[in-house]
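Notes follow the structure.
Note that one protein chain is taken out, while the other chains of the complex remain in position.
Chain IDs A and B follow the sequence of writing; residue 1 opens each chain.
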Amino acid sequence: MIGNFPYLVVGILFVMGFIGLVFERNLMKIAIAMSVVEAATNLFIITLGYRSGGSIPVWTMAGGGSSRMVLPTPQALTLTAIVIGLATTALMLSFVMMIYRHYGSLDVRDVRRLRG
Amino acid sequence: MNPLSVVARTVCNLFAWFLAVFGIYVIIHGHLTPGGGFQGGAVVATFMAFLLVAHGGKKMQSWVKKDIFTLMECGGLTLFITAGLLGMSNTFFFNFLAKAGGLFGSVVPMGPNPGALNTSGTIALMNLSVGLEVVGGLSMILLYMFSGAHPEESFGREEAGHDR
Partner (left out) sequence: MNWQDHLPALLLAVPLFGAFLAPLTTLGGKGLRNAWFIFVSSVFTLIAFLLWVRVGATGPAIYVMGGQGWNLALPSGLSIPVRILMEVDAFSAFMVLLSAVAALAGAIFSVNYMERFSGVEKFVALYFLMVTGMFGMEITGDFFNFFVFLEISSVASFGLVAFWRDRGEALEAAFKYMLVSTLGAMMVLVAVAFLYSRYNVVNMAALGKVIEWGMVEKTALVLFLTALAMKCGAVPMHMWMPDAYAEAPAGVTCALIAVSQASLYGLFRVCFTIYGSFMGSPMIPWVIIVLGVLSMFIGVSMAVIQKEVGRLIAYHSVSQVGYMLLGFGVGLLALGDARAMADYGFTALKGGVFHIVNYTMYKGLLFLAAGALYYATGSRNLNEMGGLARQLPKTMVLFMIAAAAIAGLPPFNGFVSKLLIYESSFAVHPILAVFAMVTSVLTLASFVKIFQTAFLGPELKKFKDVREVPGSMLAGMTVLACAILVLSLFPTWSLNHLVEPAAKALVDQASYIGAVFAAAATGGGL
């Protein structure tokens, strides 16, 4: 039971981020909500790779000391996802900045020249 | 953006260098310790952010040009893909340097050890090139975001042709 708590936290984070994405009106807050969703996804993958009592997965340590290691693959996947997330966040913040320069507002209700 | 107070600038002058050194350490030991090209590059880019915040845009402009960062970015990426292409006699990205005895070619010792730097073949080379690329790329993002927020202190050339 207690082992499932991380998944619960991840689920709550993801839903929180999603709600923020859908209901927030401020572009900055939307960008933050997007980052929360990304963080929840990354946490989810990291949690999948955890083995209780496992040590760090370094190859030269194999055989010495603890024989249990946490899975290295999810960590590699997460690193890649984090790097991509950084690019997305940087680009998104730049867009928010430039949208503010053009529209003079960060409210999604004002940023609506494209419709219909 | 104006420079910060003299206290902040002095502290920055004293301590920012540690960031750069630590970042380069992380890049070079990328194949041995947690971290690697991206993480180390991000740390070095933080050094740029320190300088930018403490000394303001004008000073920074007199120190570096954006073109240097473009060059670092392209150079790093080209090095990366060249390292991949050189292994083409077997496959793309084949680690042709590992255990070959030369550059980064030693065999990894087993068991707990302080870490042998001259191992892991093209992985180390790729860490270096990714480090170079990330330093260039992230610094450029910082500078562009800065010049976007302060259009009056823009870096580099003017833009042309964008009507309206």
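Keep this in mind: a contact is a pair of C-beta atoms (placed from the backbone, for glycine too) under 8 Å apart; a residue touches a chain by one contact, two chains touch by 3 or more.
This structure is a prediction, so every number in the text was calculated from the model and none was measured.
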* Asked: Who does the absent chain touch among those shown?
  -> A, B
* Asked: Among A:V9, A:I32 or A:L48, which residue is in contact with the omitted chain in the full complex?
  -> A:L48
* In the complete assembly, which of A:N26, A:S55 or A:T88 touches the absent chain? -> A:T88
* Structure fact -> Checked against the full complex, the residue among B:L85, B:L103 or B:L117 that touches the missing chain is B:L85
* Structure fact -> Those residues of subunit A that touch the unshown chain are 14, 18, 21, 27, 30, 34, 37-38, 41, 44-45, 48, 73-74, 77, 80-81, 84, 87-88, 91-92, 95-96, 98-99, 102-103, 111-114, 116
* To do: By the contact definition given up top, give the residues of subunit B that touch the hidden chain.
  => 70-71, 73-74, 77-78, 81, 84-85, 87-88, 90-95, 157-164
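Here, only the chains that are shown with their structure count from here on.
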* Which whole number of Å gives the spacing of the CA centres of subunit A and subunit B? -> 23
* Complex interface listing, subunit A residues touching subunit B -> 56, 59-65, 79, 83, 86, 90, 93-94, 97-98, 101
* Parts of subunit B lying in touch with subunit A, wherever the complex brings them together -> 34, 38, 42, 108-113, 115, 141, 144-145, 148-149
